[in-house]
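Below is one structure, written out as C-alpha cells, with a few remarks after it.
A protein chain is absent from this complex, but the other protein chains hold their places.
Now for subunit A:
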Amino acid sequence: MATEAAPMDEKAKRMRDLLSSFYAPDPSISTSNSSISASFDNINSTSFDADQYMDLMIKKSNLEVLLQRHVQMAAEIKNLDTDLQMLVYENYNKFISATDTIKRMKSNIFGMEGNMDQLLQKIMSVQSRSDGVNTSLFEKREHIEKLHRTRNLLRKVQFIYDLPARLQKCIKSEAYGDAVRFYTGAMPILKVYGDTSFQDCRRASEEAIEIIIKNLQTKLFSDSESIQARAEAAVLLKQLDVPVDSLKAKLLEKLEQSLDGLQIKPEEASKLVEHDDSSNDTESNDQHPAKIHEDAVRGFSEAMRAYREIFPDSEERLFKLARALTAMHFENMELYIRKRVSAADFLGIFRIIWEDVVLMDEVLPEAALSDLSAEAAQVTLKQFVARTFSHLQQDISDTLLKFDINQKEAVEGEVLKVILEASQKAVLQGTTNIFQDFRQLLDENAGIFIKMRDLISGWIQKGFQDFFRSLEAQFLVLSGKTSSSNDIEGKSSDKIHAGLILVLAQLSVFIEQKVIPRVTEEIAASFSGGNSQAFENGPAFIPGELCRVFHAASEKLLQHYIDTRTQKVSVLLRKRFKTPNWVKHKEPREVHMYVDMFLHELEEVGKEVKQVLPQGTFRKHKRTDSNGSNTTTSSRSNTLHSDKMTRSNSQRARSQLFETHLAKLFKQKVEIFTKVEFTQESVVTTTVKLCLKSLQEYVRLQTFNRSGFQQIQLDIQFLKAPLKETVEDEAAIDFLLDEVIVAASERCLDVIPLEPPILDKLIQAKLAKSKEHNNNNTVSS
C-alpha cells in the first residue's frame, strides 16, 4: 500500500506544482519548495540538468534498472501528454460558452428605455390629481376645526361657572376629595382670568374652598375622626397649598404638652405604686393614679400613631419626643430612688415605665426605644443596687452611733451589749433584706430584667464586695484608727468612746464568722450567674479576701481598744511619776491614790469587755471557792518576796543585781506580749500586762530615795491582790510586778524595803478605807 500510495502522491503533487507554475505570476516562488526538496536530479525543478541526471543514472544503476527507468519514463511522458491535451480542450470549451452568453445580453437590452418614459408620465398625472382634491377640501376642514375648539372653550367656561355650586354640593356630601380635584383643575384658569371675567365665580369658589379648608382642619384635629380620614384631610390640605408645617408644629406642641402630664413625679411615684398594689380592693374606683397614668400613656401613643400616619415624613421629631419621655421617666426614677425605696416599689415603678416603653415602642419601632430604655434601666438599676448598699451601711453606722455611750451609765448599764446586739441584728437583717429585695429583682419578668439578669448578679456580687470593704474602712474611721480625710481635725480620737471600738472589733468578728459565710451561701444559691461575662478577672465577690480583711480589722480594732485603754492608764502613770521629786520623797503613809484610779480603769475595761466579748474557754479554776486561798497565796508570795528583799538588803547591791540576773537566767522567760484573743480574760490580761510594763518603764526613768522606793513597794504590794483577782495569767502578773520592784530597787540610792508588818498595816488601812468608801457610795446611792 505504501509503495502504491507513494507514486500516487507523487503524481498528484507534480500535477499541483505544474498547475501552480502555470498560474503563478512568479515561477521562482512556486518552485522554491520543490527546488529545495529535490536537487538537480529532480526532474520537476527548474534547475534540472538532463545531462547530469543521465550521467548520475548511468553511473549509479545497472542496465536492468536503467531499462526499467526508461520504460517508466516513457509511460510518464505519455500520461503527461494526455493530461495536457485534456486541459487545452476544456479551456477552449469554456471560452466558447462565454462568447455565447455575451451575444445574448446584447440583444436583450434593446427597448428598455421606452418603457421607462411611459412609467414616469403616469406617475406625474397621479400627483396633479391628488393636489386638486386637497385644495378643494381645505376650507371645509378649517371650519370644522374652529367649531370644535369653540365648543371645548364653552365647555370649560361652563365648568367654571358651575364650580361654586359643584363645590357646595361636595361640601354637603363631604366629598372633599372631589372638591379639591375640581378646584385645583380650575385653578390655572381662575388664576389668569380671575380678576376680569370670572370675578364672581372665583370669589364664590374661593369661599367654598375656605369652608372646605376649615372643615378639613377641624377634621384633622378632631380626635374622634379615624386616622385614615385625618390623614386624607392632611393630604388634601397639602394639595390646597395650605401651610401644613404650622399644623404639624401645633400638633407636636400638643403632644409635648401632654408629656408633662405623663411624668412620674418622684413625689407621686410612691402613691402610684401604692394604688397599683391596692387596686384589687378598689376595683370599682377608676381613679387610682396608675390606671390614669396608663390611660394617659395609651392616649399619648395613639396620638403619636396618628401623627405618624398623618405626617410620615417627620418621624424624627416623634422619635425625639418618645426618647425624651423615656429619658424623663428614668431621670425621675433616679430622683425617686435617691430616697429609700423598697425593691417592690422600685419594681412597681419600673414595670410602669416598661409598659409605657412597650406601648410607645409598638408605635415607633424605629425609635429604638427599648434599647434606649434598656441602657437607662441598666444605669438606674446599678444605681439602685449601689444605693441599697449605701443605705445598709448608713443603717449600720446609725445603729452604732445611735446610743450615747459617752454617758456615765454606759459603763454600768448594758449599753455596749445593746449596741452590739442591735448592730449585729442590723447587719444580719440588712443583708437578709437586701437578698430579699434582689431576689425580687431577679424574679421580675419584665423584658429588660431578663436580659440583665447576669449583669444584676454581677452587680450584686460586686456590691457586696464593695460594701464590706467600705464597711471595714468605715469601722476604722469610726474607731478613730484612721482619720478620714474630710474630718475636722478637732474631732479626733478623744471623742470616740473606747467601748465603741470594742463593739466594732466584736462586730468585725461577727461579720467575719457569721455574715460573710451566709452571704457567700446566698450568693452561691441565687446570684451565681454573671461571673462569666461581666467580670473577666475572677468573680467579683471573694469571701476569702473579705474574711481576711475583717479578721485583720477585728484584730486591729481590738488592739486599738487595748491601746486606747492603756493610753489612759499611761497618762495617769506619767503624771504620777513626773510630778514628785522622787529623790526627796517622804516616807510612805498610805497607798497612793493613782492605784485606785488604775484599778478603776481596769474595772471599766472589765465591765465593757464583759458586755461585748465572750468568755474564754480557759478559766481560772477555783475562782469562786478560792477567795481565801487566793489571799493566802498572795501573802505567801509576799513573804517570799520580802524574804528575798531583806536578804538582798543585807548584802551588797552589786550582788543583788547579779542575783536578779541569775534569777532571770533560771526563770523561764515569761511571755509578756502574747497574742490577744477575743475573750474577756485575754483582753483584760493584755491590758494589765501593758500597763504594768509601762509602770516598770516609768520607774526605770526615775531615781528614788529610800522612801520613794518604799512608796513604790507599797503600791505594788497593794496592787497584787486585786490584779490577780482579775487576770488569768498569774505568773506573768507576778513576774511583771516583781520586775517593777526590781526596777525600783535598781534605781534606788538606798534600798531598804518596808518591814512586812508595816506594809500589811498600810494595806489593811487602805482596804478598810476603800470599803468604807464603797459603803458610803452604796448608802448614798
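FYI, a residue touches a chain if its C-beta (ideal position, glycine included) is under 8 Å from a C-beta of that chain, and two chains touch if they have at least 3 such contacts; residues count from 1.
In this text, contacts and distances are computed from a predicted model.
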{"item": "Undisplayed chain, where the name is taken from the UniProt record, one of \"Phenylalanine--tRNA ligase alpha subunit\", \"Large ribosomal subunit protein mL48\", \"WD40 repeat\" or \"RNA polymerase II subunit A C-terminal domain phosphatase SSU72\"", "value": "\"WD40 repeat\""}
{"item": "Residue among A:D17, A:E294, A:D563 or A:E601 that touches the chain left out of view", "value": "A:D563"}
{"item": "Touching residue (missing chain; options A:S61, A:Q429, A:T703 or A:N776)", "value": "A:T703"}
{"item": "Option touching the unshown chain, where A:K219, A:R387 or A:R747 are the choices", "value": "A:R747"}
{"item": "For subunit A, residues in touch with the removed chain", "value": "483, 489, 563, 566-567, 570, 574, 578, 583, 653-654, 657, 661, 664, 669, 672-673, 690, 693-694, 697, 700, 703, 746-749"}
